[in-house]
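Written below as structure tokens is the structure these notes are about.
With one protein chain removed, the remaining protein chains of the complex are shown where they sit.
After this line comes subunit A, so read on.
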Amino acid sequence: PPKKKLGHPSELPPEPAPDYEGDESFLRRVHHVLLEVEVLEGVLQCPDSGRRFPISRGIPNMLLSEEE
């Protein structure tokens, strides 16, 4: 099954550091991306299959066709 993963803006590292829970500035940036930024129009891309899912009005459409 396809997986859903958001691409982060470049200010965030690709993986959390081991002690990320104590790093307040990192936490603030993650909070901003997770809860304060909303993609209204765009695309989600599965990192495994490359399949793209459109987002419109803030809502991703994850429906697959019968063949997929």
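Criterion: a contact is a pair of C-beta atoms (placed from the backbone, for glycine too) under 8 Å apart; a residue touches a chain by one contact, two chains touch by 3 or more; residues count from 1.
Simple rule for what comes next: contacts and distances are computed from a predicted model.
Asker: Can you match the unshown chain of the complex to its UniProt protein name from these: "Achalasia, adrenocortical insufficiency, alacrimia", "tRNA (guanine(10)-N(2))-methyltransferase TRMT11", "AP-3 complex subunit delta" or "serine C-palmitoyltransferase"?
Answerer: "tRNA (guanine(10)-N(2))-methyltransferase TRMT11"
Asker: At which residues does subunit A meet the chain that is not included here?
Answerer: Considering the whole complex, subunit A reaches the absent chain at 1-5, 35, 54, 56-66.
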